[in-house]
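Structure provided below as structure tokens; questions to follow.
Shown here: the complex without one of its protein chains, the others still in place.
Right, chain A next:
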Amino acid sequence: MHFTIMQAILVGLWAAFCYSGQLWGIYTNRALFISFGIGLILGDLKTAVIFGATAELAFMGFGVGPGGSTPPNPLGPGVVGTILAISVAKLSPAAALALSYPFAIIVPVFMNIVSTLNASNMGWAKTAIEGGHYQRFKFIANIQLYCYAIFAFVLAFTATVSTNALRDFVNAIPQWLIQGFSVAGELLPAVGFALIMSTMLKKEYIPAIVLGYIGVAYLKMPVIGLTFLGIALALNNYYQKQKHAKNNDDASEQDGGAEDGI
């Protein structure tokens, strides 16, 4: 499979748009969405979307790192992993995820460099405003956006034009190691799930966890069914809580009455 320069440019533009969405807060920088566009451009939507979904679940909790650290970023696997999944025959989504994982680690390194280089932004902006250079201020106010877009374009363009090299590289890896990557790729989603639980989980949510487990492990429910199950539990909790709060109010009123009596 060989991709044209035109395709590489389109993939680059798509990646630049998706990654800019991280700054805009519009959720385009998720693996599922990135893979969709790349699959469309490279002509294998099905493989791309299945890989994207695999990476999406693995990166689910990666919005924020514990303690404010910059977590691995789905842009890397979203771009490179999708290209690998499409171009290398018989590569499982899990193996493609594991192989493209290093790119998830390069992205935050780049992000930290840019926001550090941009540290004098406030000073530049002040000088521009006080000097009346309002056009220059506009440029300064978008500088991080430009850097992000250029970085994503270069990454995605380079990855697409070097598909053959990437494929040769992957094909040169011995079969036992590829199998090892597959196993590792299937273990990796545990990080995403555990991470999201570590930020959300409180004792009162344990019933939700158990219910979700029962739904899948014993009842083999599809995910929409699970959602309804969750809604039932959530509404039940909500109404119980309201009832509880109301009872408490009544009880405290009675207490007040008794005290008045004394």
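Keep in mind that, in the parts below, a contact is a pair of C-beta atoms (placed from the backbone, for glycine too) under 8 Å apart; a residue touches a chain by one contact, two chains touch by 3 or more; residues count from 1.
In this section, contacts and distances are computed from a predicted model.
Student: Could you check which of "PTS system mannose/fructose/sorbose family transporter subunit IID", "Isoquinoline 1-oxidoreductase subunit alpha", "Fe-S-cluster-containing dehydrogenase component" or "Aspartate carbamoyltransferase" matches the UniProt name for the chain that's left out?
Tutor: In UniProt, the chain that is not shown appears as "PTS system mannose/fructose/sorbose family transporter subunit IID".
Student: Just name the one of A:Ile5, A:Ile150, A:Ala165 or A:Leu235 that touches the chain not displayed here.
Tutor: A:Leu235
Student: In the whole complex, what residues of chain A lie against the chain that is missing from view?
Tutor: Listed in rising order, the touching residues are 23-28, 30, 32-33, 35-36, 39, 45-46, 49-50, 52-54, 56-57, 60-67, 69, 71-72, 92, 94-95, 98, 101, 105, 115-116, 118-122, 125-126, 129-130, 132, 137-138, 140-145, 176-177, 179-191, 193-201, 205, 208-213, 215-218, 221-224, 226-227, 229-231, 233-235, 237-238.
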